[in-house]
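Other chains of the complex are left out, but the ones given are in their true place.
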Amino acid sequence: MTTRDFEIARSVLVGDTADIYLHRTLTILRNEGINPDVAVEFTSDRDGVIAGVAEVRSLLSRVLPETGREVWALEEGSHMARDEVCLRIRAPYAAFGLYETAVTGALSASSGWATGAQECVEAANGVPVMSFGAKYVHPSVAGILDYSACAGGCQACSTVLGGRLTGLTPFGTMPHSMILLIGDTARAVTAFDRHIPPEVPRVALVDTFRDEGEESLAVASHMRERLRGVRLDTPRERGGVTPELVHEVRARLDQGGFRHVDIYVSGGLDPERIKAFNKAEAPVSVFAVGRYIAASPPIGFTVDIKEIDGRPVAKRGRIPGIRENLRLERVL
Amino acid sequence: MTTRDFEIARSVLVGDTADIYLHRTLTILRNEGINPDVAVEFTSDRDGVIAGVAEVRSLLSRVLPETGREVWALEEGSHMARDEVCLRIRAPYAAFGLYETAVTGALSASSGWATGAQECVEAANGVPVMSFGAKYVHPSVAGILDYSACAGGCQACSTVLGGRLTGLTPFGTMPHSMILLIGDTARAVTAFDRHIPPEVPRVALVDTFRDEGEESLAVASHMRERLRGVRLDTPRERGGVTPELVHEVRARLDQGGFRHVDIYVSGGLDPERIKAFNKAEAPVSVFAVGRYIAASPPIGFTVDIKEIDGRPVAKRGRIPGIRENLRLERVL
């Protein structure tokens, strides 16, 4: 995953997204004739899953001179410990000083999302988790969010772009809007079945108009073997989805002869709530998680020049010289 | 601020960042010949400051038909209450169904950042707050982060793009890297002074090599009236910046005759810590806040079709029909 190539936005390449002081630093150093070879280390400030490595690699491959550069990083999607060196760049300073903001930001945001996703995946204990978080992030990063969530262990995601970046088929059921516009859940599902290619699984949203148990049976009776699953997304005004509801819908489906119909759960899920479903042995087939992953806080990365022309240095508060980390792999 | 025009990325316009199920919904409705006029409302799920309205307006102005559309929204940067209707769109459903993910995501992320910024601004109680959060977000949204932080009350931001979007001069001091590369703080500040246009304020970072008090006096002795301020950014390994440190540096500067030198504080600030500085009457001139604003969780927005061809509707759990809100202004 680490060497996949990413498109880099022009505004990033020209430095528009950089902190202004980096522009000024480059001006000053150029005027002073200072441009040593440096080794810079990026250190994580909490435990988590690293993501963003491939994108950073793509950016650096476009801006670093081909000779004399060295980039070492942890593998995309692997675990990183607090205070671990996760990325090391060796190159003339002037070649990449401007990109410090972009590199740190990409790692920070992507690793935050991947870490949030992984917490859900762990809680789900084998039940697949899907990333439905696009509606909680700016559209410019919706694809990156989905990519990072999959780096953290999600098995699918909901955006078209996320699908393209991960190489996985994007996943979706149907929105409440469609059912409201058609005016009846069973009719909406039938329309879906009529117009959407057969390889897309038929998963009905069953809480729009009526009780979930009632609606599930109604839809299953219309669709029979063609129905792949039902999605429970009860709003908080109605108590949200509970483990007991999953048990009951499962029992009613089974008693109706619809053992093949899966149950998808969504709506405000987080690791605690996912664990509660598992503890109650609720027969959930898929958890769809949105806000928790999207709201995972960024992971901070400390950036330190550790060598200047081969000499160990550090600012006060840090230990001079590079710190060995055998888990780093050379990516450039 | 609400009517400023934003560039909208192509991937957003073509729907690549949309949830896949919206694509399918449009296919189905088209095949079924369903395309009523609808009223859709976006409701916030917690208190905060709204941002992203101008960008959403720019997007909708490109996709909605000029006749028959109506867009109402709260004013950019104003307060919004939990469960308040913040945005209402009236148009034929097919014209904008695909953009639900993008609109919600832009509001969600931007409002989250604006709200985090405002909490800091309130805590600072009159002392200016600056947004330094770009290193914690993906570079594709660094400018939007800075724009949103200023909507929430920040007086300046650090990225070039943020400056462009807000119309404010971007602000920065100098990175530790530059001082390490030059090898001495006083020499680094002198170099800055030599090469950077005079209208940029000279603010020295004073914790790279030596004790902050010692370094502040050394820099002030070199620069005298030309020095605008010193920035304290003590790392957590050294206990971070404390109110007592600000008092001491202020006293030492005053005793040295440098009453004109301001003190900028940065490093892991959040509303609690800002209040602690104020409570201890620490003479801070500017607070620079990064991670807290960038990590502010997105604010969720519920999207509900409330009218179809003039008829009140709602899914189970919501009240049918639009909800009046006199604070909404027509933006399109």
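Chains: A and B, in written order; residue numbering restarts at 1 for each.
The rule we apply is simple: a contact is a pair of C-beta atoms (placed from the backbone, for glycine too) under 8 Å apart; a residue touches a chain by one contact, two chains touch by 3 or more.
This is a predicted model, so every value here is computed, not measured.
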| item | value |
| --- | --- |
| Identical protein chains in the complete assembly, only 2 of which are shown | 6 |
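We adopt the following convention: only the chains that are shown with their structure count from here on.
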| item | value |
| --- | --- |
| Length of the line joining the C-alpha centres of chain A and chain B, rounded to whole Å | 22 |
| Touch list for chain A against partner chain B, complex | 9, 11-12, 15-25, 27-29, 31-32, 34, 36, 38, 40, 93, 97, 100-102, 104-106, 108-110, 112, 132, 134-144, 158-161, 163-164, 170-182, 191-192, 194-196, 200, 207-210, 234-235, 237-238, 291, 294-295, 297-298, 300-301, 303-305, 308, 313-318 |
